[in-house]
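Showing chain A:
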Amino acid sequence: MQWASWSAFFNMGGYAFYVWFSFGLTALCVVWEVLALRKRSQQALRLSQLLAQN
Partner candidate 1 sequence: MNINWFKYSSPQTFYPLAGKMIPWFTWLAVVLAMAGLYVSFAIAPTDFQQGEAYRIIFVHVPAAWMSMVIYIAMAGWAAVGLALNARLSAMMAQALAPTGAIFTLLALVTGSLWGKPMWGAWWVWDARLTSELILLFLYLGFMALQSSIDDPRRADRAGALLALVGVVNVPIIYFSVKWWNTLHQGSTINMGVAPKMAATMLLGMLLMALAFWVYTVAVALMRVRCIILERECSTDWVKELSTGGQA
Partner candidate 2 sequence: MKTAKKNAWTNAWLTVLKRDLLLALRRRSDIATTLFFFVIVSSLFPLGIGPEAAVLSSIAPGVLWVAALLAGMISLSRLFSADFTDGTLEQILLAPQPLALLVTAKILAHWLVCGLPVVLLAPLIGLQYALPNEALLVLVYSLLLGTPALSLIGAIGAALTLGVRGSGLLVALLVLPLYIPALIFGAGAVAASQHGMSAEAHLSLLAACSLLSLVLAPLATAAALRISVE
């Protein structure tokens, strides 16, 4: 294991902001993309549902 303690892990040798921001942003993009797609497919289904009823 590389890290003496959890706080050392979170500190990232003083580069915490850069490292965690990079990984955080990536995670955020991934989550956002998946959620946005889920919403988009629901909207598409709702639209065709409306079309089916008319």
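Convention: a residue touches a chain if its C-beta (ideal position, glycine included) is under 8 Å from a C-beta of that chain, and two chains touch if they have at least 3 such contacts; residues count from 1.
On how the list was made: all candidates are chains of the complex that A comes from, given by their letters.
Small disclaimer: the values here were computed from a predicted structure and weren't measured.
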Options 1 or 2: the chain contacting chain A in this complex: 1
Of all residues in chain A, those that touch candidate 1 in their complex: 1-3, 9, 12-15, 18-19, 21-23, 25-26, 29-30, 33-34, 37-38, 40-41, 44-49, 51-53
